[in-house]
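First, the structure itself, so that you have it in front of you.
Only one protein chain is missing; all other protein chains are in place.
So, chain A:
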Amino acid sequence: MAQTIDPAKCSALVIGGSAGSLDVLLEIFPSLKAEIAFPIIVVIHRKASNESLLTDLLKSRTSLQVSEADEKVFLKPGNVYVAPADYHLLIEDDQSISLDYSEKVNYSRPSIDVTFQSAAEVFRAELVCILLSGSNADGMEGLKNVNNFGGCVVIQNPSTAIMPYMPQQAVLNVKPHITLNSYDMAGFINKLN
């Protein structure tokens, strides 16, 4: 059951996804308004060799500043940071980015769990995390953490996901949460403050 949980304030948005999530991102980004009041971090599983392809694709679909995340960079509102292929992305207490080349988590680097979890500890109740389509269970543990710290959990409606397994696992195991169809996500993000 989806509950209505309105995040009081959003200081950071993290979007995680795997197989089938690129389509959703390409649907969301063109519809985002120009004045987003928080940073957006994007963590998508992909092959190590596809370096900046994802960043370039997103760049071409939005007026927001999109860059591949560099380490030690401070998060800025209205900027989009893409976790680089083959690095975990963590957030420091001072809201700067750390990159980490440690063991894969859920066979993935970047791992969505790692970023959700680390962002949850920093932004607590002011964090919104969205989990998209994918075919492994990465992201689910991290979302539990987001809930523990009072953040807002959003999951793509599995029936609209190209790969429903990942959102399905999260829907079953992480409560409370909101489920959204891909075409409603941009509207949801635009309303966050």
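Note that in this section contacts are C-beta pairs under 8 Å (C-beta built on N, C-alpha and C of every residue); 3 or more make two chains touch, one makes a residue touch a chain; residues count from 1.
The criterion applied here is as follows: contacts and distances are computed from a predicted model.
> Refer to UniProt and select, among "Aminomethyl-transferring glycine dehydrogenase subunit GcvPB", "ATP-binding cassette domain-containing protein", "Protein-glutamate O-methyltransferase CheR" or "Amino acid ABC transporter permease", the name of the complex member that is left out.
"Protein-glutamate O-methyltransferase CheR"
> Of the residues listed, A:Glu71, A:Glu126 or A:Asp184, which one is in contact with the missing chain?
Considering the complete complex, A:Glu71 is the one touching the chain left out.
> For chain A, enumerate the residues touching the unshown chain of the complex.
Residues in contact with the chain left out: 70-72, 84, 87, 90-93, 98-103, 114, 117-118, 120-121, 141-142, 144-145, 148-149.
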